[in-house]
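Of the protein chains in this complex, one is absent; all others appear in place.
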Amino acid sequence: MLNSYILRRLLLIAPVLFGVTIIVFLVISLVPGDPAKAILGTFATPEAVAQVRHDLGLDESLPAQYGIWLFNLLQGDFGRSYILHKPVIVEIMARLFPTLLLAGVALVLSSVFGILLGIVAAVRQNAWPDKVITVAVLIGISTPSFWLGILLIFWFGVRLAWLPVGGMQEMFGGGGVWDVTRHLVLPSCALAAVAGAVLVRLTRGAMLEVMRQDFVRTARAKGLPERRVIFVHAFRNALVGIIPVIGLEAGFVLGGAVYIETVFQWPGIGRMLVSAISTRDILLVQGGVLVIAFAYVLINLLADIAQSLLDPRIRAG
Amino acid sequence: MSGAVLSTQDVVREFGGGRRWFGTPRPQVRAVDGVSLAVPRGRTLGIVGESGCGKSTLARMMVGLLLPSSGAIEIDGASVAELARTDRKALHRKVQMVFQDPLGSLNPRKTVQQILEAPLRALHGMERAARRERVAELMSLVSLRAEFAERYPHEFSGGQSQRIGIARALAANPEVIVLDEPVSALDVSVQAQVLMLLADLQARLGLTYVFISHDLAVVETISDEVAMMYFGKVVERGPRARIFADPQHEYTKLLLASIPGARQKT
Amino acid sequence: MSGRPTAWRLLTQNAVVAFGLGLLGVLVLIVLAAPVLPLLDPNVTDVLHRLKPPLFPGHPLGTDQVGRDILSRLIWGTRLSLAVGVIAALTAAFVGSVIGLSAAFYGGLADTLLMRGIDMLMAFPYLLLALAIVAALGPGLFNAMMAIIIVNIPFFARGVRGGTLSVVNADFMAAARLSGLTNLQIIATELLPNVLPGIVIGVSTTIGWMILETAGLSFLGLGAQPPQADLGGMLGEGRNLIQVAPHVATIPGVVILLLAVGINLVGDGLRDVLDPKLKSGGLARTHARTAAARGEERRRGLTPAGSDARLPLAVRGLHTQFTVGRQVYKAVGGVSFTVKPGEAVGLVGESGSGKTVTALSIAGLVATPPGKIVQGEILHHGEDLVDAPMARLQAVRGNSIAYVFQDPLTTLNPLMPVGEQVAETIRRHQGVPRAEAWRRAIALLESVRLPDAAARASSYPHEFSGGQRQRVGIAMALANNPEVIVADEPTTALDVTTQAQVLALLNDLRRERNAALVFISHDVGVIAELCDTVYVMYGGKVVESGPVADVLQAPAHPYTQRLLACVPVLGHPDRKIEPIPGLPPATNALPDGCAFAPRCDLAEARCRSGSIELVAVSGEHLARCVRVAA
Partner (left out) sequence: MQDFRLTRRGLLAGTAAIAAFGARRASAQTPNNVLVIGHVAELQTLDPAQAVTISDFRILANIYEGLLRYKDDTLDVEPGLAESWTLSPDAKTYTFKLRQGVKFHDGGDFNAETVKFNFDRVTQKDHPYANTGPFPFVFTLGPVEKTEVLDPYTVAITLKEPYSPMLTMLAGAIGGLAGISPAAVKKYGKDFARNGGGTGPFKFTLWESGQRFVLDANPTWWRGKVKLAGLVYRPIVDENARVSEMLSGGTDITIEVPPDNIATFTASKNFTFYEQSGPHLWYLMLNCKEKPFDDKRVRQAANYAINKEALVTEILKGTATVAAGVTPPAFTWAHDNDLKPYSYDPAKAKALLAEAGYPNGVDVTFYVTESGSGMLSPILMGTAIQADLAAAGIRAKIETYEWNTFLGKIIPGMEGKAQVAELSFMTQDPDMHPFLALRTGAPVNSGRYSNPKVDALIDAARAEPNIAKRGALYKQMQDLIADDAPWVFIANWKQNAVSSAAVKGFKLHPSFTTRFWDTSKA
C-alpha cells in the first residue's frame, strides 16, 4: 500500500524530469552571445570560432543538439566545460555539496524556527509573543534576502567582526565542523529569514485552523493534557499541510542561494551559475540548472513521501 | 406502464474503470445497476435508500446531468440522454431538480433575483419586464416576501433557501421535478413547512415528483409509489400502502424495523 | 441581518491593516504626484557632488555615486517598482487564472496537458528559472518583469485550479446547468465570481513578492538599466558603497521594506475580509476550556445546591453565551437539569435550541473564544467543574464524564490509528503501560462489536465505515468506565439501520456498566426509545421536561405539541402534518417573555413580557408556559 504510493510517485517524476531537460535546454540555448567568442576572447579569428563551434557541436540543429546532449546525459556525461577545462559533472559535484549544505541548513533553520515560532504564535495568540513574532514575520517577508545578507556582513562580519564575512572555511586549519558552522551562520540566516517567516505564518494559520477542529475537542474531552493536545493531535495534523510547503520552500532557498552565494562567496552552484552565464559556458549552465532542478524535484518527492507517511489518507488515495 | 411521463429502462451507471498512467487498473464501481422505473404524470415516486445506494446518481441521470452507461431514460417519450446532447434547453424545460443542501445549490455571489432570472432568460427567453413579474410570482408561490429578491443566499435560513431552490426549479416551468433529499438538511418544523409547500404546489400545478430520501416516514407521507434501492438496485417497488404495510424484501423489513420509536408507537 | 459592515469598514477597523493602508496610501500618493512634485531630474549627474550624505543642501537625501539626487530617484524608482509589481501580479494572475480555470472546468486531457506543463515549470526553483529566462531574454526591466510573470503563473494556475475544483462540483453549478446556461455563461457568472476573491487575495499578497523578486533581478544587474531608477537597481548600485556611503543602499532598502510591509498588511487585511473562513470572528485559537465568569458573579441568584450536590451531574442555572463582534448570542439561557446514576436523560430540540452548547458546557468544551459561561454551576458530586483547576477538570474529562460526538469522521484524529486513540485515554487515566493499554483498547473495541478488532485497531479512521467509526467513538467514551456519558447526536450522521445498531449498543453498554447518559438529539423518536427523562429545549431554555412518557404523550407546552405534530410518523401517512409557521428565534435577538410566542397561535399579551418560569404540570412533569400555571 505504502510502496505502491511511492512507486507511483516515483514513476510520475520521470515525465516531469524529461520536461525539465527540455526547458533547461531551450532556455539556455536561447541565451544570446557566442560561447566560442567567450572561450577565444576578443580577438578570435573566424576560423578559430568555427572550429570551436564545431567542437562544441553548436553547428548542429537545435533538436540534434538536444538529442546528443540528452543521450550523453543519460550516460552520466554532462559534457566538458570549455571555460573551466574540465568535465561539467566534476565541477558540479564539487559545487553541489556546498549548495546543498547551505540550502539544507537554511531549510532546516527556517523549518524548525518557522514551525516553532508559528506554534508559539498560535498557542499564545494575541499575547505578547504572538505580537512580537507577527511583527518580525512581517519584516521578514518584506526584506529582500540579498539586502539582509549585505547588512549581516556589514554588522556581524566587518563592524563587530564576530563571524567570517564569506567563504565556507578558513584557508588554514579550516574545514572542520566548527569552522564550517561558523561560516554558515550568516549566509544561512540570510537565506532562512524569508523562508522562515513564510513558515511562521503558515504554521500559525494551520495550527489555529486545526485547533478548531472537532478531533481536537475530542482529544480534550478525553482529558489529555494540553501539551499533548497541541503537539500530538493538533500539530501533527497541521504538519500535513506544512510539509508540502517546506518542499516549495526548498525551491525558494535553492533559488535564493544564487544571491546569497554571490554575496557571501559561498563556493556553491548558484555562484557558479552566475559566472557561467556570463561566460556563456552553456554546458555548465545546463548541467547546473538541471542538477538543481533534479534536487528540487527529489526534495519535493521526499516531502510528498514524508507527507504520505504522516497521513494514511494520502497513502490510500 | 402507460401514462408515465418519466421512465427508466435497465439504467446502469458505472464510475472509474480504465487504467492509470502506469497500467494499474482503476477500480470500477456500479453505482446504479439496472434500474427500471416509471412515474405517472401528476404523481410522486418516492425513492428510498441509505447512503451510497445510488439514488443521487439516479437522480442526476434523470435530469441529464449524468449520462447512463447503458439503458434508457425517457421523458415524454424522448430520450433524456439524447436531449442532453442535442437540446439541453428543451430537456431542462421538462425536468428540473431540487438539491439536498439548500445553501450549496445557490450561488453565494448572486442575488435571489439573478438566480431566478437565469432560467427565465436562458430557457424561455423572457424579456426583462416579464422576468421581473415572473420572479415576483415565483416568490409568492413559495411564500417568500418579494423584497427578499435583492438579497444574497447567505442571508437566508435553510428553509428559506430551500424555497428559493424550489422556486428556481419552478421557474423553468417543468413537468417533472426530481427532489434529491430536499428536506433532510432541515429542522423538523421547517421540514414540515417545505413538505406542505411541495404538496400544495403539486396540487396547484399538476407537477410530477421524484422524491428521493432516506427518511421512510417522510417518503411515506408524500409518495404515491415507493421504490426501495439497495446497492444500486431497486429491490422492491410498489404502491405506498403496500410497501409499508406488507414489505416483501428483507432489506425493506430491516429498514422499517430500524426506525426509532416505531416499536413504541405502533 | 441588516447593517452588514462594508468591506471597506472591515478593512479599516483593524488598526494594523489601517496602518498598512495608510503607509501604502502615502507612498502611492507621493509616487503618483511625482510629475508635479518639485523634484530634481532623477538622471542628471553631477560628479563633483557625488555621495553627499542626506540633508546636503539641495539634496534632502543626499546624492548617489554619480551625484544624482537620491530623493528624486527614490520617488521615481518607487513609482517604477510599484508599477512593475502591480503589472506583473495582474498579468501573472490573469494568465494563471485562465489556465487554472480552463484546466479545472474542462478537465480531462486539457487538464492533464496544462497541469503537466505547469508541473514542469514548477520543477524549477523559481528564482533560478527567472534568472535563466532573463539571461535568455537579455537584461532589462521589461524582460525581468516577463520572467517574474512567467515564474509566477504556475502559482496562480495551481491555486485557481484548486479553487475552481472546489466550486466546479457544487450543486449551484449543476443548478446553473439546469437553468439552461451555456458553458461560457457558467464560467462567467457562476464560476468566476466565486473564484475571484481567491485571485484578488493572491494578487494582493503577491505584489509584494513581485516587487522583491524584480528588485532581486535588478540587484544582479538584470533588471532596470541605467539611468532608469528602480528600487532594486538603486540597491544594487549602492551595495558596493556600503562601507563608504551606507545611505546610498540603505535608503532604497528601507523603502522596499516599507513598501512591502504596506502591501503585505493590506493584502492580509483584504484576505481577512474576502476569505469566508475568516468572516465569522476570525481564526481565534480555541482554549483548553471554556471561559467562565468569576465565581460570585456566576453564582448570583442561585440557590445553594441541596441534594443535587451528591449526584454525578447537576447543571444549575447554566447560561452560555457567544460574543461575535458586537453581537451576543445567548445560546443557553438558564438550563438546569440533574443526572442520577444510571439514568438516561434526553435533551431534545431543533438546531439553535442550545442543546449541544449545554452538553459541551458540562466539561468546558464550548469553544473559547467566542464562548463563555456567564452564569450557573456544573456540579459533579458537588464539585463545580466550571472553575475547577485545569488539572482537575482534565482528570474528570474522559474519566468520570465522557463524550460521544456527532460526526465520527471529523471527531477522530485522522492521523492516529483508532486503537491508539482508545489506548491513549486509558493510559491517561489509568496510568497503565503502553502494551497493557493497547490490550485493553482491543478488548474495548471488541466489546463495541467492532469486527476483527485486534487487527483493525491499527487502522486509521478513514478506513472504517461511519457506523464502525462511531463504535470506536463509543469505545473511547467507555474506556475508563465513566459515570456519565454525554452523547451529542451520536447517530445523526448515520444511516437508519446503522443508527439502530449503534443506539442498541449504546443502550446495552450503559446498562451493563450502570453509566448515566445525557443524550442530545433532534429526533423525538430516538429520545422516546432511549431515555427515561426528557428536556425539550427552545431558544436556549428548557420549555418542558419530565418523564419521557408524560412529556411525549401529553405535552403541555404548545411548542412540544406543535413539534410532535409536524413530525411524520411511520405507519400514519394520512396523519395531517401541521407545520409551525415562522422560524426558530435567533439567540442574539430573543424576544422578551416566551421565545415561542411569535410562532404560537395561542399566545397572549402576557406571553410577551417578563420571565416565565417552569411550573409543574404533574409530579416531575414541568412546562414553561403561562397557560399551565393558569
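Order of writing sets the chain letters: A, B and C. Residues in each chain are counted from 1.
One rule holds for everything that comes next: a contact is a pair of C-beta atoms (placed from the backbone, for glycine too) under 8 Å apart; a residue touches a chain by one contact, two chains touch by 3 or more.
Fair warning: this is a prediction, and the values are worked out from it, not measured in the lab.
Taking the full assembly into account, the omitted chain touches A, C. Within the set A:Ser188, A:Asn237 or A:Thr262, the residue that contacts the chain not displayed is A:Thr262. Of the candidate positions A:Ile6, A:Leu30, A:Ala48 or A:Leu310, contact with the hidden chain is made by A:Ala48. Of the candidate positions A:Gly114, A:Gly140, A:Pro164 or A:Pro312, contact with the hidden chain is made by A:Pro164. On the side of subunit A, touch with the chain left out of the figure occurs at residues 32-34, 37-45, 48, 51-52, 80, 83-86, 91, 94-95, 98, 119-120, 123-124, 129, 150, 153-154, 156-158, 161-174, 179, 182, 185, 225-227, 230-231, 262-268, 271-272, 275, 278-280.
Mapped onto subunit C, contacts with the missing chain fall at residues 43-48, 50-51, 65-66, 138-139, 221, 225-227, 237, 239-245, 288, 390-391.
In this section, only the chains that are shown with their structure count from here on.
With centres taken as mean Cα positions, subunit B sits 53 Å from subunit A. Looking at the complex, you find that subunit C touches subunit B at residues 1, 170-172, 174-182, 185, 189-190, 193-194, 350-351, 466, 495-500, 503, 522-526, 528-530, 562-563, 566-571, 573, 577-581, 583-584.
Against subunit C, in their complex, subunit A makes its touches with residues 15-17, 19-20, 22-24, 27-28, 30-32, 122-123, 125, 138-139, 141-147, 150-151, 154, 158, 205, 207-209, 211-226, 229, 232-233, 236-237, 240, 250-256, 258-259, 262, 273-274, 277, 285, 289, 292-293, 296-297, 310-313, 316. Residue ranges of subunit B in contact with subunit C, taken from their complex: 50-51, 60, 63, 65, 88-89, 92-93, 96-97, 99-101, 104-110, 118-119, 122-123, 155, 157, 159-160, 165, 168-169, 171-172, 187-193, 195-196, 214-218, 220-221, 240-241, 244, 254-266.
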